[in-house]
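Yeah, one chain of the complex is gone here, protein chain that is, but the others are all in their spots.
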Amino acid sequence: MSYYLVQTLNALSFSVLLMLTGLGLSLVLSLMNFVNLTHGSFFLLGGYVAIHWIGAGAPWWLAFPAAFVIAGTVGLVLDRFPFGRFYPRTHLMQVLLTYGLSVIFADLMRWGFGADTMSLPTPELLRGVVFVAGLPFPIYRLFIIASGGALAFGLWYAIDCTLWGAAIRACVIDRGIVETLGLNTRRIFTVGLVIAAGLGGLGGALGAGMLSAYPGLDEEVLLLALLVVVVGGLGSFGGTVLSALLLGFVTTFSRAWLPEFANFLSLGIMAAVLVIWPSGLVVRKMRQV
Amino acid sequence: MTSTSITRRQLLAATAASALGLGLTRPVRAAGGETPIKIALITSLSGPFAALGESMRAGLELLILESGGKMGGRRVTLLVEDDQGKPDEAVRKVRKLLSQDKVDILCGVISAAVALAIRDIVTDAKALTFISIAAANGLAREAASPYIFRPTKTSWMLGHTGALWTYDKIAKEGGLTLGSDYAAGREYVGDFMTTYRQQGGKLGQQLWTPLGTADFAPIVMNLAALSPAFVYAFFPGADAVRFLQQVRDFKLQDKIRVIGPGALFDQEDVLPAAGDAGMGGINTYHQSPGAPASAEFAALYQKVRNRLPGEASTSAYATGQVIRAGIEAVAGDIAQKDKLKERLLSAPVSTALGPMRFDSRNNQAILDIYVNEVRRGQDGKPFNTVVHTYPAIQDPGPKA
Partner (left out) sequence: MSPRFDAPRVAVKRRLGDKIALVLVLVLALAPLMSGDGFSLRFGAEILLIGTAVMSLNLLIGGGGLVSLGHAAVFGAAGYSAAVAAGSLGAQLPLMLLIGIAAGMLIAGIMGLVTLRSSGLFFLVLTLVVGQMVWELAFRWREITGGADGLRGFPKLALGSLRLDTPLALYLVAAGIALIGWAVTRSFQQAPIGQALAGVRDQPIRMGALGYQVGRIRVTAFLVAGAVAGAAGAIYPFVNQYIGPNSVHWSMSAALIIMAVIGGVGSLYGGYLGALVYLFVQTEVSSYTDRWQLVIGLIFVATVILMPNGIAHWLGQRGVRGGRT
């Protein structure tokens, strides 16, 4: 029984990690209708920032805001050029642009940070384990579950319960009308992208403790994030959470029971979901063009 | 609007055509004067093995620098090609190197898949090739080639010695194996299992995980529940770091002995990132930073790159030494391939991996295999310390 409890906690921590990776992507996709495949690069950048920050001896709890700020700044620059021109373009164009940029960023980061695998020097406070029914469970994973959950809640609140969230959602549906209300939609999109980029970096910083940082992680994370966000359904944040839980649990338990087929099984289940629900798990009614 | 589509496509095609034309032209040889010996290093500078690739390049460059850029009296130029960790690309590169760049010697190769993919091409072209890292057993057995030398280990050499040590010193039963489910993982674990059982040991489950596992927690949990006497494990690169860290995170580091081939605890590739999570690990390797044979190289490498060398750099350096010995034997006349081969097969070459003899059946090196235990080094950081040496381990080779 305790074994299942700990495996459930494992699954939960992996699910939260997946959700963290998908947060920023979900934000831009659901709210701004922009497919951002550079998301993986932000994640990796955040990881590197956190590792170097803590490694340099600076206070560890500032590493995460630092990752957010730095990734957000890169997002700001990208928003000026060239993302800004691509917001109204088709998904395919956005995919192509952001994929090409992610290739560029991957190479730049390999150039700047080197090819070695780097791991996060976990701060003292977060090391160690708690014993759950006799089996050890790392405190860092509890930290991830807690902070990931808090972030998700905060984001949901911001999007669903504040005016700013409403303004962003309105921009996607009908940008023209929002302009007539006197709101600067260009600035709203910029803010949205900066926050999404920052979230990507923050996710990477938090995830670095579990995944480390190395060239190639950006691609792996992007794949997972894309899977989670798309299967969850566009236009809905709750869907992302749901599919993160699905993928996290399926992966964890298949790895525990059938390790060799874990990947194939996870992929198969995600494919089955997309076949049964072609628009994802949670579908928000969008106007048919 | 659409008029630009013609211009753009034209422009692209024109650029491509001129670039292709440039690429097809071969460089003009200087009239008269001495042509240098061309050595090509096939390494991974991008893709999953990028870190190892960089180390490999550094090691070989160091050797060439030390030799003053000359071997056997002739100048040596090094061409470095990136195989991107993909056998398809490696094959293309090798063909290009042989037919366009007309290199004299090929060396390097990290991935076993790449080594096997290029085996036929270099054999057909009769090009001398020195494999520096790839450990595939096949190359020493059914896929051996008269033109491929391997101044490094086979998976068998490490799995076999690992089993000998484990049986003698760790436990005769109650252990498990855990490996990355791909060719290298299967070979290491398979060879370990065969020898361990031959010795009389009893093994529990064999666990396998897909390559690129992000979260080892479910498996580590299984290990915690099973409480084995030891785990013989193999993961490459980043997976190794994550595995070791997660074993530590779950407070199992002191409870379960982790044993593996040297790559799991590589001094340069894994230990710096894994840190204390690597302490206490046992591994069998043909390389050890503290071994007397590589002391000189280790000191040099540390001065240049500010870190202790792992397998990649040491093997590359040793490969350079082997190539140099061969070239010196023919006094720079590369065309005399048979004489070069004879030199390598007849007498050992003194390298950073110890005195290296080659098996005449398959051109495979016969090496001392060290048993390393990761202890705290002089600077307080984890250090592979030699606790035993298995001398002159020879791969069984092609079944006669």
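Each chain carries a letter (A and B) given by its place in the written order, and its residues are counted from 1.
Keep this in mind: a residue touches a chain if its C-beta (ideal position, glycine included) is under 8 Å from a C-beta of that chain, and two chains touch if they have at least 3 such contacts.
These numbers were taken from a predicted model, which means no experiment stands behind them.
Interface note for the absent chain: among A:Ser2, A:Thr90 or A:Asn184, the touching residue is A:Thr90. Remark: the omitted chain is touched by one listed residue; of A:Val230, A:Leu246 or A:Val282 this is A:Val230.
Of the listed residues A:Pro59, A:Pro82 or A:Gly154, the one in contact with the hidden chain in the full complex is A:Pro82. Annotation for subunit A: contacts to the undisplayed chain at residues 29, 33, 35, 82, 85, 88-93, 95-97, 99-101, 103-104, 106-108, 111, 175-176, 219, 223, 226-227, 230-231, 234, 260, 263-264, 267-268, 270-271, 274-275, 278-280, 289. In the full complex, subunit B touches the omitted chain through residues 1-6, 8-10, 12-17, 19-21, 23-24, 45-46, 79, 81-82, 84, 86-89, 91-93, 95-96, 98-100, 112-113, 116-117, 119-121, 136, 138, 181-184, 186, 210-211.
Following the convention adopted for this analysis, only the chains that are shown with their structure count from here on.
Touching subunit B in their complex are the following residues of subunit A: 3, 6-7, 10-11, 13-14, 17, 107, 110, 114-119, 121, 128-129, 135-138, 140-141, 210-212, 214-217, 220, 224, 251-253, 255-256, 259-260, 262-263. In the complex of the two chains, the subunit B residues touching subunit A come out as 45-48, 50-51, 53-54, 181, 207-210, 212-215, 217-219, 221-222, 224-225, 237-238, 241-242, 245, 249-252, 269-270, 272-275.
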